[in-house]
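Heads up, one of the protein chains got dropped from this complex, but the rest are sitting where they should.
So, chain A:
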């Protein structure tokens, strides 16, 4: 045996190895392709051999050839063979090759599942490592689904080397199999605090990648990251975390406030530029999120800008680049602070480095103002002239146009200047952006009416000198401009000084060398010009000019008739015939000008680019419906004629589209218009359909200064725009002078004195008036355009699927599919792949956390549903495989380790959600921020949380205030609704009684009737106390996130005509329950209610109580003191109340699945009790709804008149009910792990039903 191996390897000595191959390729430089093809033939031979070493060598060479661009996918199966070698050396080669050339559509990948799983569980950590590395490159949705559980187990491997790889690869798994995110997330989160820095860094990395795309789901991790940020010394981790915070702050401004302090410290202290830069970036993000309000951040902005300036001034080009990059972010919100560094940025435009110049250009875009636009563009024009290399010059060109045209030409004060800039830009050689300039010319000429005369003159000169633009064939990009020029001259020909000359220019033989679409425009517009000339000659007695013009057209047009371009040909021959006819008429002295110009009458309005998209689909139009029913394919040929007759019948079945007659249609149209007219949300077309846009509010009152247009405009190719800069300067000076005069006059009239600031200070934006009265015509949109603007979302983004709420508890259906091997190792043959796997049944788990928002729940339910459906399919599939095998009962192996790791996780998740609020409500405490963070992070332990709560109390009232204020409106409404509901409820009850008295039996028996009957509205708010001034209603709820807290929401309603203020809410604490008071407050101090109540207004405040034992109901005595303020007097008043903490208020609605419910009952830990309610005559579903609503239960299952219900207390007691009803008697059998709690809950239920 050994001899054979040695012999094999001696043979192998003469095979080429990788080095030989490389050497060979280098020695065959002339016929490399040929040499490689012989090598590939050799490799094919080698792959056919049994010796795995030979194969591995061949695969290794293939990997090299792949790098050179050769497709090696034909060897995919051999690569799999090498991957499955038992030797690490070969395995590594195989996995490397696989990672280089496998991808999702490589079909052999599905053969690898078992091999990879085997490698993942290999005792040798490097086998596992190599498999993980390989998998990270070619993981497919199937692989991800099948291996997710194995990889998750590896996240807790003993070796950090494996742990970090497993953590990293989870990101790829999530991307391919989004369902795995929620089950795996708790463990991923654990890894954030892994003792090994590498693993920690990997976890941070993964979560940052996830959070970048869906930041809102990761907000709850902020405290943990904050702790990491303040404790970590690893710059990589720090950078990632700081970047992550940058993504989170826009969602939670309070987070930003908390961050500024430590980040500023880091900026001051760190020596690592990379870290400094990221800190600055995140501070910028924070400032952007806080940009409203918060005046005292100017220091932070200054710090950032100052640091960035240092970066930009650095000799290191990299820092310069990054400084500019970050600067552009500040620019968006704090343009002023950046604009002061304009000098620096303009300087960067001269940098030799293109990347830097481009960045500087970007910055310029945001720095322009009416004042400096001309100056900046002038500078850019200089650069255009100097720039070498067309890409940069093109970039400059687009930037100039961008800068000028931004926000609807906001900064342009003088459009003549802009037109001349555009004309100057046409002198650029070899630019690709001719069409861009052309579209700008068109846009400006169409939308700025005042400029048309000037534009037309300029365009005419352009046309006249077209040879300069077209002379060089390489310049063909720029000839697009002629398209615009010709159109403008034609369309607005009434402004032309000498239309005949322009016409002549447009019909030169040279035009025939232009691209077809431009020629077409030439021909068409020549006709327009022709019409203009005719009209101008109309009054003349001497008709020679008109006739000469016709002759000119007739002479020149045949050239175009011969054009190869169909469009040109068609238009030319049309127009030629027309002109010939006109000539005949002219010769008979018929006046034709009127008729000819009628051909081109009417004004064209600009249409918004998205207008077409926004045309709403008319009601009643179903675009998916068949216009004609498609012929069914089964019909044979000879049956077809028949079908024509039989078809008539089905037509009648769809009368809506076909049978509406004209009148009906007209009526409907009328009705729709009427409706739209009355609907304020419709965007209506203004009568003129041209809204007039005014640049500055007071435009009309500003005297328009006439510009003396003696400047020679006719010389193309001369920089003219400069003169405008000068002119503009003069104009502004004049204006200023005039203003001064006026002001002086005024001052003289009044009194001379102060006010000198005005003229000495820098010119402000508003002072600059546009040179022309400019109407910028807005672009037209279709009637009823939909205002939605979400057309730029990418539906294919893989990260969309990862937008998953991570704080929600795991559901049974969400467990990762677990596959297990049979005890005997599976053979490697891929054909049996499917057989060796079988799905373990879904293990029901206890849920220990609670629902947060109803909406989310719904969404998730939907998602779950679809998921479950998918799973069902999968299961079916797998069951099919099992059946063949006879189904191996091998699940227990897996189950044994699964449940215990799952149970512990969700609690911490939910706890941390609540922490976020507490944590965030902490004001930025400079010195002990770290302390606060640790407290926050430790808070999952209830005691720590309650300890931390008082700390945060001082800020909490503020927060609630903000909250209440912002939602005051809503609250009022809600409250009114609630009250109404309550009233209604009372009414309905009576009504209801009657109803059920009469038809009680019927409704029980008739399920449909019962279901349709509307539920009476219910409210949990009960009266707390009331006097002539104020009414208090309250609702008591267990804190969703903290087992020791109860939140009491109290609505205060001002019933009198006076102002209520300085309300103080105080409660006498008992041993068991205490009101949470701000830090430093004594145990008997009251809490200030964070609002005042004007007459008739109500508002809600929340108070948090800590409770130790929840098994007994409690009553707390309290007092509300307040000041009643009238116009003339104010009095102190007080109102006593009793807060009743029922046991129900400690229960929290928690959904439970029937299998988990059954398990819970079977476990035998629960003690039973039961109660009977007599004389309850309400439909069963009302009864259930009542229990659900008032006592926070959820229905697990309902069969006829029997239902099982579940709820959990805030301290985790399970309460299970079995509710049965028969003949007005309801029996409730209940089980709970705390008998006294259960007893009290049942009593309360009993009471609820005795009340109604």
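Heads up, the rule we're going with is that a residue touches a chain if its C-beta (ideal position, glycine included) is under 8 Å from a C-beta of that chain, and two chains touch if they have at least 3 such contacts; residues count from 1.
Rule of thumb we're sticking to: contacts and distances are computed from a predicted model.
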If you look up the hidden chain in UniProt, what protein name do you find among "GTP binding protein 3, mitochondrial", "UTP4 small subunit processome component", "AP complex mu/sigma subunit domain-containing protein" or "Elongin-C"? "AP complex mu/sigma subunit domain-containing protein"
Of the candidates A:161, A:600, A:1059 or A:1189, the residue in contact with the absent chain is A:161
Would you mind spotting which of A:147, A:358 or A:1075 touches the chain that isn't drawn? A:358
Answer key for A:82, A:184, A:202 or A:576 versus the chain not shown reads A:202
Can you list, in ascending order, the chain A residues touching the missing chain? 2, 5-6, 8-10, 12-13, 17-20, 22-23, 26, 53, 60, 63-64, 66-71, 87-89, 92-93, 96, 100, 103-104, 124, 126, 132-133, 136-137, 161, 164-165, 168-169, 171-172, 198, 201-202, 205-206, 208-209, 212, 234-236, 239-240, 243, 270-275, 277-278, 314, 316-322, 352-356, 358
